[in-house]
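Mind having a look at this structure? Questions to follow.
Left out: one protein chain. Kept in place: all the others.
Chain nomenclature is as follows: A and B, assigned in order of appearance, with residue numbering initiated at 1 for each chain independently.
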Amino acid sequence: MKKFLDDRKIHIPSGCGVTGIMDTSGKSISGSDIVTSIINMTERGNGLGSGYAGYGIYPEMKDSYCFHIMYQKDTVIEVTENYLNKKFNLILKEPIPTKNVKTLSYVPILYRYFISPKAELIKLNYETESQTEFFEQDFVSSCVMFINKEIEYAFVFSSGKNMGIFKGVGNPDEIAEFFKIYEYKAYIWTAHNRFPTNSVAWWGGAHPFGLLNWSVVHNGEISSYGINRRYLENFGYYCSLFTDTEVMAYLVDLIIRKHNLSFDILAKIFSAPFWSQIDRMEENEKNFYTYLRIIYGPALVNGPFAIIVTNNNTMVGLSDRTKLRPLVAGKKGSILYIASEEAAIRCVSKELDTVWTPKAGEPVIGKLS
Amino acid sequence: MKKIVINEEYCIGCRLCEVYCVSQHSKSKDIIKTFKSSEDRPVSGIVFEENGYTTFALQCRHCKESPCTTACLTSAMYKNNNEIVLHNKEKCVGCWMCIMVCPFGIIKPDLKNKKVASKCDLCIGREVPVCVEHCPNEAIVLKEK
Partner (left out) sequence: MSKSKFRTDFKIVRDMEKCIKCQACARVCSNDAHVYDNESNSIISYNDKCVGCHFCEDLCPTGALTIKRNIPEIKFNSHWDSYSVYNIIKQAETGGVLLTGMGNDKPFKEYFDHIVLNASQVTNPSIDPLREPMELKTFIGKKPDKIELKYEPYKLEYNKPELKIINYKISTKMPPQLVLETPIMFSAMSYGSISLNAQKSLAKAATEFGTMWNTGEGGLHEDLKPYSKNVIVQVASGRFGVDIDYLESAAAVEIKIGQGAKPGIGGHLPGEKVDTEVSKTRFIPIGSDAISPAPHHDIYSIEDLKQLIYALKEATRYQKPVGVKIAAVHNIAPIATGAVRAGADFVVIDGMRGGTGAAPTVIRDNVGIPIELAIAVVDQRLRDEGIRQQASLIAAGGFRSSADIIKAIALGVDAVYIGTSALISLGCHLCQKCYTGKCNWGIATQDPYLTKRLNPEIGAKRAYNLLRAWSLEIKEMLGGMGINAIESLRGNREQLRGVGLSELELKLLGIKHAGEAW
């Protein structure tokens, strides 16, 4: 019997719980809050995938990219490291600190690499600093895609600066314990709890999914997956996994980073207003949304979803255009909470200043002040 | 009052209106039975005009000022409460004055019985006259006028 499927090669639908905590003042929060919050929603998963993303966890190394890589076979470590050495200057390599948790299986070999791209490989003759940064990020993301696409059994699952993703096949408490999430401090935390319909063995299939500083936790099944993926190919993004979340992450990267649009516009691309709504708008507004829908039609994310997208200074919660998956937001002082269930917020912060249910397609945006 | 209007540009000249008119005014109201029996075959209330590719079917216009009712000696030709011009065979003496005065020539004589044979009664009792209902190309339509 082939019990476990490798969901790197197939698309597996899954239901999920998502949660996110952000201190908009930039103060660090211990990992224990996010763990409490996601464990509260254990019911939404089935023990086949959980994960965490934290921003601000590597303050000493905040200027270098940190790659978290999982190896399913030790034979590919050398190949991968040779490739990394060609492209990057290695600052620090170490095993990702873990604790033995007996109930977990299929544990891959886990390393983290603090690296910076070799300057001579990035064209430095761009005028402004932001352009340099842009091309540096393009370079890094293409390296990540190369490893994930070309080197079998090696998978970069976190590639940002001063942030990290920790994930695996297991319940949220097991994964938290395994990665010792309690020991990290971050100003943004997100967590995910997965309910895949099939048995999965590959740790890379868990969420959050990340690219550069982006990380996405996602609850949903995207019916527009086929066209979203092919739309991204138009812009040189090749989806190496078969997950909706990967597609979401790349779309975010394309729209925010490459097309330089803001999160509120991203929300209106992912969950575009209906034509019937647009028809009732004032002229300039109508024009704006018509443009958006004409240009970004293939990036419309159709089907039920609730996502939390994060980068180093923002956390955004968003649901689909008809809100077929739950999403609740709450606020206490400078702390913003977004989760699938209100209970997952209340269990961390009983007395909230406000709590609200965002409307379909309306984003909840938290920005570092 | 609703009247029959002719769109002659869409008349295809099939003359099915006549077929349906005859059968509607027969006893059986069944097309095959009507046409297969020689006794029960009324004359159609339609006059079919044809010149080159222009064809159309004409029925009684049910004129507002109707010369036929004025000319009728016996009130056999009369207007009912709905302004429909009708013909009462019992009263008809066969003087054919109505046929003489009708500006459209749509009243047909009954040569055998020396009476008036047929004239459109707008299929009284039906919501839509059969010629209108069965015209394959909507060349005959019922319109408020």
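Just so it is clear, a contact is a pair of C-beta atoms (placed from the backbone, for glycine too) under 8 Å apart; a residue touches a chain by one contact, two chains touch by 3 or more.
As the structure is a prediction and not an experimental result, all values here were calculated from the model.
> Using the touch definition up top, pick the residue from A:45, A:168, A:210 or A:366 that touches the left-out chain.
Of all options in A:45, A:168, A:210 or A:366, contact with the hidden chain holds for A:366.
> For the chain left off this view, which of A:57, A:145 or A:329 is in contact with it?
Of the candidates A:57, A:145 or A:329, A:329 is in touch with the missing chain.
> Just name the one of A:165, A:272 or A:339 that touches the chain not displayed here.
Hidden-chain contact among the options goes to A:272.
> Please identify, in ascending order, the residues of subunit B that touch the omitted chain?
7, 9-16, 18-20, 31-32, 34-36, 53, 134, 136-139
> Which positions on subunit A touch the chain that was left off?
10-15, 197, 220-221, 223-227, 230-231, 233-236, 242, 258-259, 261-262, 264-265, 267-268, 272, 274-276, 284-285, 287-289, 291-298, 300-304, 321-322, 324, 329, 331, 336, 354, 356, 358, 362-367
Methods note: only the chains that are shown with their structure count from here on.
> Please tell me the distance, in whole Å, between the geometric centres of subunit A and subunit B computed from their C-alpha atoms.
So the centroids are 81 Å from each other.
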